[in-house]
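Input: a single structure, listed below in structure tokens.
Removed: one protein chain of the complex. Kept in place: all other protein chains.
Right after this comes chain A.
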Amino acid sequence: MTIPMELYLPIAGNSVNIAAVFGLGGAVGLLSGIFGVGGGFLMTPLLIMMGIPPTVAAATDSNQIVGASTSGTLAHLRLGNVDVKMGLLLLIGGVLGGTGGVEVIKMLRAMGNADFLINITYVLMLGLVGGYMFVESLQSMRKAKAPAKDVPEKHVKSSAFGRLAASLPWQMDFKRSGVRMSPLLPLLLGVMVGVLSAIMGVGGGFIMVPVMVYLLRMPMHVVVGTSLFQILFTCINVTVMQSISNHTVDFVLALILLVGSSLGAQVGAKVGKKLHGDQLKILLASLVLVVMFKILYELIARPDVLLAYVGGH
């Protein structure tokens, strides 16, 4: 072949194979389109494996997600899957929480054991979220099979959380999601996810999605579109901040990943539409559990090299 497949990236300081990067973008974009997660928790480790420095991999990934979630949000908007009002409330909460989370992480770093806490948070959150989603969707798939119902029942349990949610002021309708609640609820949950995602250094899609499904009781398809909409703005913020303070965004790399992932996200949105809500949930739950076990394994197995650059994951 005469077409040069290797491209040198000045920010990453290394050359990469264009086809490999394109393929990686496509695969992660597909998952992103199906599940409404940014895919950062998959993309970043894979980029590091390709020889991109960890800090550049994480920052460039945010830049890539900006494009992928634009394309994904557009596709979901067209399918009527984005609850803009809900998304904005979550976003405002997320930005507030994220700012607070950055302060928390600074404090933890000053105390010393930040990295360890981050990894433990990962394992606990992923295990909890993935495990709960897996069991819940398995149960509801069984139920749906028995009485041959199309729509899974959606009765609001009168749990403590439910009573608290109902007691909040300014109850209003969220038409797209078909729920009625106080705007304070998504705002507060947004803050919570923002804090967690700042600590964990990710977009937070894989925490936000279960929060919307189980705590805000939104239908799965609207959850995916709304999550992508919210991630878009979070990642624009991260891209600009990382460019200014750390010079770690490689936009040539991001652009190649983007073309791959945008195409993948379009296909993913169509695939997601064909899948049943419970199937979507169980697939995402499996993915989250796989990543959880990978992080747990890395915590337990002896590392290949006992030294690491400061600033890596």
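Going forward, a residue touches a chain if its C-beta (ideal position, glycine included) is under 8 Å from a C-beta of that chain, and two chains touch if they have at least 3 such contacts; residues count from 1.
Everything that follows uses one rule, which is that contacts and distances are computed from a predicted model.
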- Hidden chain of the complex, named as in its UniProt record, picked from "Stage V sporulation protein AE", "Sarcosine oxidase subunit gamma", "Multicomponent Na+:H+ antiporter subunit A" or "Putative transmembrane protein": "Putative transmembrane protein"
- Per the touch definition above, residue among A:11, A:126, A:179 or A:223 touching the missing chain: A:11
- Message: If the hidden chain were put back, which residues of chain A would touch it?
- Response: 4, 6-11, 13-15, 51, 63-64, 66-72, 74-75, 78, 113, 115-116, 119, 236, 239-244, 247, 249, 251-252, 254-255, 258-259, 262-263, 266, 298-310
